[in-house]
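Just one protein chain is left out here, and the rest sit where they should.
In order of appearance the chains are A and B, and numbering begins at 1 in each one.
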Amino acid sequence: MRKLLDLTFRAAAVLCALLACLIFGWIVSAIVWRGFSVVNWRFLTEPMRLAGAEGGIFHNLIGTLILLSTALIVTTPLSVGTALVTAFYIQSERWRRLCLLCLYVLNGVPSLLFGLFGFIVFVSFFGWGKSWLTGGILLGFMILPTVSVALVERLRSLPPLRMEAAAGLGLSRSRIVWFVLLPQCLGGWVSGSFLGLARAAGETAPILFTATIFAGASIPSGIKENPVLTLPYHIFILAQDSFDQAIGGKVWGTALVLLMLAFCMSLVVLPVRLRIHEEADHV
Amino acid sequence: MTGIRALETESVQAQKLARRVSLTQWTSWVLCLIALTSLAALVLVLIHESWPVWRVAGIDYLAGKQWLSSRHLFGAAPMIYGTMAVAIIALGCAAPIGIGAAICTSELLPRRARLTVKILVELLAGVPSVVYGLLGVLVLRGWVYDLLEPLDPLSGDTLLTGGLLVGVMILPTILTLSDDALRGVPASLRAAARGLGLNARETICRVVLPQAIPGIIAAILLALGRALGEMIAVFLVVGRQDNQWPERLWSVTPLISPGQTLASKLGGSEIHIAHGDPLHWAAMVGLGLLLLGMAGGAAAAAFLLQQKQLRHAQAS
Partner (left out) sequence: MKRPTMSEITRAPAIEISGLRVYSPSRQILRDVCLAIPHGAVFALLGPSGAGKSTLLRCINRLIELSPGLRVQGDIRLMGRSIYAPGSDVDALRARVGILFQQPAVFPGSIKKNVLFGVRHLGKAPKRLWPEIAERALRDAALWVEVKDRMDDSALELSVGQRQRLCLARALAVEPEVLLLDEPTSALDPLSTEAIEESLRRLRGRRTLVMVTHDPRQARRLADRVACLQVRDGAGEIAESGSALSRID
């Protein structure tokens, strides 16, 4: 009886894991199978024509990359500052935990609400209209907790001995920050940033009302009223009326490109993330 | 003479250093404050913009079952119901599978197989929500329609479809975080239980799971937060039918008919129409505030649980 229960339990657990892997395999193969024939060099380098039925996704790709690089530029100083304060400058444990709590709640804010906030503040109040800069700023704030927490974890895991050694050499606190702490948390910055960007690349909700349109924009030339085309919004719109065969092919192709973009960024940081998770249990 | 000069330069240098300390520190503090006040700003803006509807409709805004913007009737209850229904269906699917798979990866699999599963799951977590939405529209919707065929449904766009889709989306969250929680349980406890002659199931159920349960609940709460706020994928498959308040709260029929969630309402074009009318606009933003309260609360609770377990682990 005990043996039977044990066996059933283990079989059920393994089945669950298999199911998770199967779902993953099915998602990827479904996208690749349908989108593979569409994606080629011309699809990537030609602008869209006929409302997505013809041509490629050149400007969508460029638009997504513009948003991502803006987000990275916005989030880097903010997250480094936040991480330094949270991990290093704050002396009281209680305030440190409050800071972390804020970061976690910010991380839990649905991305749609960043869009709503951006619409109220940037689009209406500042009068920017739809602008790539709004989208970049919103995405930057959206991935801020991811990057900050990765940095904080990295900073907290540095041996205190190293800091004491540096202080013993007579280095001031700011020199310790610049020459000991920051070089050490480069890895945390890379892994946090790419993880966040992989998430941001596929986000549609924050940029829906604030930064992106379906057709009629190319490279932005200013800030106000300068929206961009993006990959996720392209899919979002086409998915709503995708019974046209020609569009059907194009939308799967776009999905494949977006999926690969996200996977590439996840893969860059995979070794770092797995090492963190694997190390965690050998403490 | 030179000695004093040297001393003086030294003290000037020290002062310069002290000033540079404060500059680095000062900049960090400012950047940190900008980052954290963004959260406060978000909350305040949403409260400010939605103020009229709270003043006019009051509690009826939460409890009202009718949303008719032309008659200035704003009741959010059907959307709260839809949001909860989607989230609960999603958790009902994802939690057992995710926890089961986490038990498998953390307790049963050898290292190499575990790494393979974890890599796949990390990648699965990176699949954009709009891609899920696309698969939902073009594949899952048809499946659900076929499944419900005997019940003669209107379409495959139902709360159930949305729930299933979100369930797949939050599966990696539950799996990864549960796996972390399980692996946080000291190996010595496992060895002690196995050394007493307990088998794998008994060790897991009696020793490992009770220890990891706060972490697992935190994982479920974080996943719940994501499920509540997911818009794009739900928007595409949920049907977006207003005023679907169920006659009986626990019946199944409303789950297999089209509905509306807080997020899908906010994602629609109504937000542009509403912008001209202060009360309508306030009602729309109020939905966002509700969503923020639910998702933010889940995230905060998850954080506090994780911290508690962390301190617990350090104590024992």
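The working rule: a residue touches a chain if its C-beta (ideal position, glycine included) is under 8 Å from a C-beta of that chain, and two chains touch if they have at least 3 such contacts.
These numbers come from a predicted model, not from an experiment.
Peer 1: Who touches the missing chain here, B:Val30, B:Leu62, B:Leu189 or B:Ile217?
Peer 2: B:Leu189
Peer 1: Could you tell which one of B:Asn199, B:Gln241 or B:Gln307 touches the chain left off the display?
Peer 2: Answering carefully, the residue with contact to the hidden chain is B:Asn199.
Peer 1: In the complete complex, which positions of chain B touch the hidden chain?
Peer 2: Output for chain B: 110-111, 186, 188-199, 202, 206-207, 210-211, 315-316.
Here, only the chains that are shown with their structure count from here on.
Peer 1: If we count contacts the way the header does, which residues on chain A are in touch with chain B in the complex?
Peer 2: Against chain B, the touching part of chain A is residues 2-3, 5-6, 9-10, 12-17, 19-21, 23-25, 27, 30-31, 77-82, 84-86, 89, 97, 99-114, 116-117, 119-121, 124, 141, 144, 148, 172-175, 177-178, 198-199, 201-205, 208-209, 232, 235-236, 239-240, 242, 248, 251-252, 255, 258-259, 262-263, 265-267, 270, 273-274, 277-278, 280-281.
Peer 1: Please name which positions on chain B make contact with chain A in the complex.
Peer 2: 17-18, 20-21, 23-25, 27-32, 34-36, 38-39, 41-42, 45-46, 49, 96-101, 103-105, 107-109, 115, 117-135, 137-139, 168, 171-172, 175-176, 179-180, 183-184, 187, 199-202, 204-205, 222, 225-226, 228-232, 236, 263, 266-267, 271, 275, 285, 288, 291-292, 295-296, 298-300, 302-304, 307
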